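Right, I'll just put the structure down here and ask away after.
The complex is shown incomplete by one protein chain, all other protein chains being positioned as in the whole.
Here the chain labels run A and B in written order, and each chain numbers its own residues starting at 1.
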Amino acid sequence: MNWELIFSNAVYVAFSSSAAAYALIAIGINVHIGYTGLLNFGQAGFAAAGAYGMAIPLATFGWHWTAAIGSSIFFAILLALLLGAPTLRLRSDYLAIVTIAAAEIIRISMMSVRFTWLTGGTDGKKGFADFLVDSNPFGDNRYQFFAQSVNGYSLYITIIGWILVAIFGSLVYFMMRGPWGRVLRGIREDETAVRSLGKSVTKFKMQSLVLGGVIGAVGGIILASEKQSAQPMEYGTTLTFFAFTIVILGGLATARGPIIGAVIFWFILQFVDNVLEQATRNEVVPTWVVNGNNFGQVKFILAGFALALLVVFRPQGIYGNKREMSFDSR
Amino acid sequence: MTKRILDVENLIAGYIPEVNILNGCNVHVDEGEFVGIIGPNGAGKSTLLKALLGMCGVRDGTVHLNGENVTGLKAHELITKGVGYVPQTNNVFPSLTVKENLEMGCFLKPEVFEQRLEAVMEMFPKLRERAGQKARGLSGGERQMVAMGRALMLEPKLLLLDEPSAGLSPALQDEVFLQCRRINKTGVAILMVEQNARRCLQVAGRGYVLDQGKNAYSGTGRELLQDPNVIELYLGSLSRATGG
Partner (left out) sequence: MTPAKQVIADAIPGSKKQDPILRVDGLRREFGGLVAVDIAHLEVQRGAITALIGPNGAGKTTAFNLMSGFDTPTNGTSEFDGVDITGVQGHELAQRGMVRTFQLTRVLTRLTVLENMMLGAVGQIGEKPWTSPFRFLWTKQEDEIRERSEALLKRFKLDHVAGEYAGNISGGQRKLLEMARALMVEPRLVMLDEPMAGVNPALKQSLLGHVKNLQSEGMSVLFIEHDMDMVHEIADWVVVMAEGRLIAEGTPDQISSNRAVVDAYLGEHQGTSFLEDA
């Protein structure tokens, strides 16, 4: 068992651009659920809107990358408006159902065989990352992090990703600290009361939905940029589920929660994966427990199990406030 | 020598860990007595009933029912020992008819249902009129009657009432209090927690004033109604005007 590789790989993944992307996606979910109480179960849809919203104009229509990013943001906002307009005036359950459906619709549409010329189909949309490859200062170099080897392009995207995490994380922090954030938190507690104080609740909810959706879209862009491909499989319910676990792990409605949560979540997941992979290869664990074919599923079992335990024993996550949690039980 | 039905000694209880609502409460009810519990919000009145019925954590102290230690026993176990309970809210099954609600009250002893149904309907003639109507269609006062009737189906020796007058119009509140007195006169001991302190002390034989989870004052209903401290702190000057 090569522990040095196990650890350094897990640390590498924990700080990789994937983790940064998930941190962004989780920050978006945090804005929705943590601060505003909006049940968005389709954040994967926003991530997809971000990824494809940039990839398609760039690859198929040859837009400039700045315009493509603009288009990505535009589609995220459009999605938020489409989801919110019919549901925000109704009970929160409706938004939940609509978002689940929307995310799946987007994913399945992007897989469509008919429009493969546009969406890339099941293989995913490629050919949009040239501007990133060209601007990469690290070139083709390989860097060594303990036993883990890192290539220059990955490093580049990773740095961009975490810079964006810092930007959006701080932005959300400052926004929520101000009066607007207070209104959102009020809406989370009791919409009707906030309405009686003269606030147009629907307007605020829509603003929150747009903000969280756009941040999720940026996360989607990072995910696609790393692999230089926007793949529909990436933007399924697993993404939303992982992002939720990250938000709860870090602590709902906290600024650092989604960020630290992403790092820890991916570390643990990758660590377990590495351990099991080596264990099955070196036959440390009996094959009837886990073997080379199925160890990959174990990390999903683990994630689900961890989420359940978290919710029961430490619902406030790492940075959350225990006293706040106690109100729901009464 | 009248039997002591309920003896609560030094009860300490609460919902969230580390936060006690009851801080050493002492209450007793003798056979056939009508005892009222009044006090400000947050004093622990409802918590007392919930603690008796095992619906919130008892941290110290004892509860004895007819001499038997029942501290922490769950509600359904206490019902079998002759205790009836009427909660403040959600006390009827809205989709069931009046008769079905009463039947639910007799669930543990279906063999006496017909006889008890007749007895309860004697006491509440209105229920006989509305026997086939779904409970959700009843007015507040009628629902309260169904809830009380249901609690009486198993012929309890002790009836626990949680703010029976809550949300009712003055006419109905008066009706409820007089009804409770009538029930008491048939031999059922009553422990009633109330917000309408004045009426409660007028119909109860004895009363306790709870404040911050502890006993503040106790005595007969009349004594408490005339106690200047109780009036000042718990009854309000209005009752001075209307003469208690």
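Miscellaneous remarks
One rule holds for everything that comes next: contacts are C-beta pairs under 8 Å (C-beta built on N, C-alpha and C of every residue); 3 or more make two chains touch, one makes a residue touch a chain.
The structure displayed is predicted, hence computed values, not measured ones.
Contact with the chain that does not appear here is found for just one residue of B:S95, B:Q115, B:S169 or B:T186, B:S169.
Set against the missing chain, the residues B:L49, B:A135 or B:L225 yield one that touches it, B:L225.
The chain that is not drawn here is touched, among residues A:L5, A:A101, A:M175 or A:A306, by A:M175. For subunit B, the list of residues touching the undisplayed chain reads 38-43, 139-141, 166-175, 177-178, 181, 195, 197-199, 202-203, 221-222, 225, 232-239, 242-244.
Interface residues of subunit A facing the missing partner chain: 171, 174-183, 185-186, 188-190, 192-201, 207, 211, 323-324, 327.
By our rule, only the chains that are shown with their structure count from here on.
Each chain gets one centre point, the mean of its Cα atoms, and the points for subunit A and subunit B are 53 Å apart.
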